[in-house]
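Here's a structure for you.
One protein chain omitted, others in place.
Then we have chain A:
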Amino acid sequence: MKSKLFWPIVILLIILLINLFFDKNFFTIEVKNGYLTGSLIDILNRGAPLLLVSIGMTLVIATKGVDLGVGSVIAMAGAVGAMTVSGASGDSLVPLFTAIGLVIGISVLTGIWNGVLVSRIGVQPIVATLILMVAGRGIAQLITDGQIMTVYYDPYTFIGGGHLLMLPFSIFIVAAVLAVASLLTRKTAMGLFIESVGTNPEASRLSGINSKNILLMVYVFSGLCAGIAGLILSSNVASADGNNAGLWYELDAILAVVIGGTSLNGGRFHLMGTVIGALIIQSLTTTIYSIGIAPEINLVVKAIVVLIVCLLQSPEFRKKVFGGFTAKKTEKKSEGVSVS
């Protein structure tokens, strides 16, 4: 566990320290208009949707799956949410709850769709979720009629832009989802079930675990997380854009999970690692903008950081580069991880 989280934390700290080098006030948090403001809060706030999607993705990847549909679910959820409240105005909270209800309903439905394909029909996850990735964006555009829909309804914009206890409201949503996920997976046997299904579904089934339902459940959870992320995103910009909302989120989320030390081969997962991974990606983006590097280079920097993190986590790489003495140590360490 320690070795898995060590490099991600180091990388995150390096990225944050690079910022300090360019901006002396990077770590300062001030009170402005009654809210806490500062770059760190900003990273948390802007990273909220990615954090949510990544938390859901972690559980999916732990079962040796992958959910490529999350970006499209974000687009669909945003479209449905914005559509529901598009006519609403004033202070009545009814449209808000209708919107939230609909979004949750739709995202759970997409999760069930993916989950049934994977667990009941036995389709490879990457293909099963590819369907929704391709078709979902089309459906989102169908809902918004290809237009960018604008919302003029304050309670809706509160979800992504509002504040609670001087902090952005979206941070609380992430914290709640993270808390629920951690409690369910670490305080109940659920986490163990997920890991065992990810390691060997057949063996898990033989030992009495309903692996099909576990699979179904993780996809529903991932869909739900993506739905809430879509709600936050569309509320944040007070509009829905079927074309671009949540574009490439699935890839960022998978990266966050991998950077966080969860293997794409399933098995042991690290929710905290994922959170750090998502924060790395978000701070990287923020850093690139704040340092004044041309946004064009954003992708190149991202690619290089991803490769560095993945290489540092690869036992083969450490063996080859750090050689003899360290190799023995890493081997022992990785053994310890797989056993624990």
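For this structure, a couple of remarks:
Here is the rule we go by: contacts are C-beta pairs under 8 Å (C-beta built on N, C-alpha and C of every residue); 3 or more make two chains touch, one makes a residue touch a chain; residues count from 1.
The rule is short, and it goes like this: contacts and distances are computed from a predicted model.
Here one chain is missing from view; checked against "SRPBCC domain-containing protein", "Sugar ABC transporter permease YjfF", "Nitrate reductase" or "Substrate-binding region of ABC-type glycine betaine transport system", UniProt names that protein "Sugar ABC transporter permease YjfF". The chain that is not drawn here is touched, among residues A:123, A:167 or A:272, by A:123. Within the complete assembly, A:131 is the residue of A:18, A:41 or A:131 that touches the hidden chain. Checked against the full complex, the one of A:46, A:205 or A:302 touching the unshown chain is A:302. Considering the complete assembly, chain A touches the hidden chain via residues 66, 117, 121-124, 126-128, 130-139, 141-142, 146, 242, 251, 254-255, 258, 264-265, 294, 296-304, 306-307, 310-311, 314-317, 320.
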